[in-house]
Structures are given as C-alpha cells and as structure tokens.
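Excluded from the complex is one protein chain; the other protein chains are retained at their positions.
And then subunit A:
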Amino acid sequence: MAKAVAPKSVRTIADLRADFPTLAGKMSGKPVAYLDTGASAQKPQAVIDAMKDVMESHYANIHRGLYEFSQTTTTEYEAVRAKVAGFIGAGSENEVIFTRNTTEAINLVAHSWGRRVLERGDDVIITEMEHHANIVPWQLVCGMTGAKLKVVPVNDDGTLNIAAFEHMVTEKTKIVSFVHISNSLGTINPAKKIVEICKAKNPNVTVLIDGSQSAVHGPVNVQDLGCDFFAFTGHKLYGPTGVGVLWAKAEILEQMPPYQGGGDMIEQVTFAKTTFKEAPAKFEAGTPAIVEVIGLGAAIDYVQGIGMDVIAAHEKSLFEYAMKELAAIPGLTYYGTGPDKAGIISFRADWGHPSDIGMILDQCGVAVRTGHHCCQPLMQRFGVEATVRASLGLYSDENDIDALVDGLHKARSLLG
C-alpha cells in the first residue's frame, strides 16, 4: 500500500491537520472525513486568528480615516493586494481587484470588458466543462450585445478537445474564457497552451482563466500563463468566504469602464459628471470585505508557508492512493479519467443513486458533494444528472480515503 507523501518533511500531515479546528470535530457522531474541499475549504487557525485580531484590536473602515485604527487596517488590507500579486505572479499589485468571489470576478469582466468590446456578430468562446459561473455571465452579455457564445467540446475522458480552440477562434473572437481545473472532473487543462493557441490564431483575443480550483491546487503564474484575466476565490484557498480576486493586465484595466458605482471608486462627483479613480479602486465600489481580505492574506501566508508545489504533490499522491483503494468498490464509473488530474474524484455507482450514497456517507461522517456541481451542461454531455464528488485538500489524508471506502462498502450493502 503506497503511502501518500506528507507535505514538507518538517510538518507532517498530522501537524497540518491540527491547524484546522473543524477537522477535530465530529459529523453524524463520527470523526469527520472532509472530502468536499473543492466546494469550500476548511480554515486554519491562522486565518481565524487574523480575522479575529483585526476585529478585536484595530478595526475601522479603510481608505478614509486619518486616525490610527483606520490607517492600520488600511495598511493591512492593502498589504494583501501585494501578497496576492506575489502569489499569482502579477506584474503589479494594482492589477489585483478584490471581488466577492470568482463569480463576481467573471461577471465584472463580462459586464465591463465584455460589453465594451463585444458587438453583434462577435464570438465569445467557453468550454463544455465550465461551471455555471463561467457560462451564465457570458450568456447574459451575449444577449445584450448580440455576440455569439461558442462552446469547445469535452472528450470522453473529460479532457478538452484542444484542437477545437484552433478551429473556433477566428477574427470574430473577442473573448475566450475557460476553467483551469474542472471542479467536477478534476481535469487540469493545459492553460498556457490553450492561451498560446488562441492568441496565435487571433492576437486581439482576450483570455480569462477561471482559477477557482487551480489557485488552491498548485503554483500559478499569470504572466507565464499568458492570459489577460485570472479569477479565483478566497474560501477555496483556506480563506474566508466573501472575498475573491480578479487579476487583469494593467493596460486592459485602464480601458475597462467601472462595473459598479459608489463610494471609494470616485475622484470627483458632481451631478453633471463623475470622474473615477484608477484601477484597482475604480472596480471596488463601496466598503469592501475588509476583514475577509485580511483573512485571505493570512490564508496566502499559510499555504505559501507549506509551499504550493508541496500541496500539489501531496494531493497528487493522495489522489493516486484513493484511486487504488476505490478499485475495491465494484460498479463505479468515473468521470474525468484524463492523464492530468487534480485531487477531484467524480463517480457514479451502478448500485446506488448519488443522493442515497451522499446520505449514507453523511451517516459515516464522510462529507462529499452530490449533484451536478453547478455544471449542468457538462452532466448532460455525459448523460447523467448527478455524480458523487470527493475532493482533496492540503489536510486530506489516507484516513479520509479509508473512511470514504468503508462508507461506500456500507452504502453498497444497504442499497445494492
């Protein structure tokens, strides 16, 4: 039996698990085996403490007050922008915009950049494996502008038909938006190659990468990827809910009109005319999620302390362990069987409905996701309505996998 590699030699997986208070808890009276990190990650004490600290010691609104609390909080908040820039290899912290989540980041691009550049007859290209968050905003904007939405198909093994990008990108294509790692299949898309193909075909195309699952899985460098936009969310990165990030190239941000109006984003307001601040302030109307942004900073410190490459290696070896152990369960069909996979395992059983399996696993203390994973078109492509999805995080260990396998044996005996 292969043992999964523990992140960093100095910190064992048991050490890391101790950083997450919820993992010591129970679910349905059993020790929790949390295998739903792809939906939202548990939070390390460092993140909880950072958020508590700002609220307990020097909380104030940012960017406005001349007093010490406000200045300290502003400094901490803005320091996270630089931290994010470093984390994803951005050229400048001014290219980092805080949003509510990935969904809002994509909507921002669709409604600001999309509505600026798209005209009737233009194309927006997405893929068949997109999350609804990377489908619906584009449908809305296509509806407003008369642009057409084109969809790159998914192969039977859950990989993208890369050649289709080559055919589909034309001089009419203005925007390509695709997911880096599929949340429901675990497929790691060759993002850099896809960007190269698209830009080679049409240098004017702008490319957005949905990094919800990739920014948490391993190292990301937006400049190396060559994309124009990169979006990810805090709560999947072991940080708080309510904060996400849009990164965009400075020259594009300059051309983008504001998406929402309000306080903190203006230079001068009269009833006749309003002038706006530069990016990123232009895109951050109103009081932001101050405490959550600071929490995100703590989360980035935390994962960087472990090492994103170490996290990726751990998840990879645990994924391999899981696939080996799951082979003992008869009747499973996997969705997403390509060669390059993150720690996401999506399957159905010929002996039980995903809903029944999810309910029984809950009784066993095992948290998995059951459903369409906000990817209904992808589910339709595979002819299913739902799958069971187990997803791994930096704290997942072999005990979690063993609990899943035991729970599935139990489910089969009850349902089969």
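One rule holds for everything that comes next: contacts are C-beta pairs under 8 Å (C-beta built on N, C-alpha and C of every residue); 3 or more make two chains touch, one makes a residue touch a chain; residues count from 1.
Rule of thumb we're sticking to: contacts and distances are computed from a predicted model.
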Subject >> Identity of the absent chain, which is to be given by its UniProt protein name, from "3-isopropylmalate dehydratase large subunit", "Response regulator", "SufE family protein" or "Acyl-CoA dehydrogenase" >> reply: "SufE family protein"
Subject >> Options A:Pro44, A:Pro258 or A:Gly371, residue touching the unrepresented chain >> reply: A:Gly371
Original post:
Where the complex has a chain not shown, which of A:Ser28, A:Ser57 or A:Thr170 is the residue touching it?
Top reply: A:Ser28
**OP:** Taking the full complex into account, find the residue in A:Pro137, A:Gly297, A:Gly358 or A:Gly393 that is in contact with the omitted chain.
**Re:** A:Gly358
Subject >> Hidden partner interface residues of subunit A, rising order >> reply: 28, 352-356, 358-360, 362-363, 370-372, 385-386, 410, 414-415
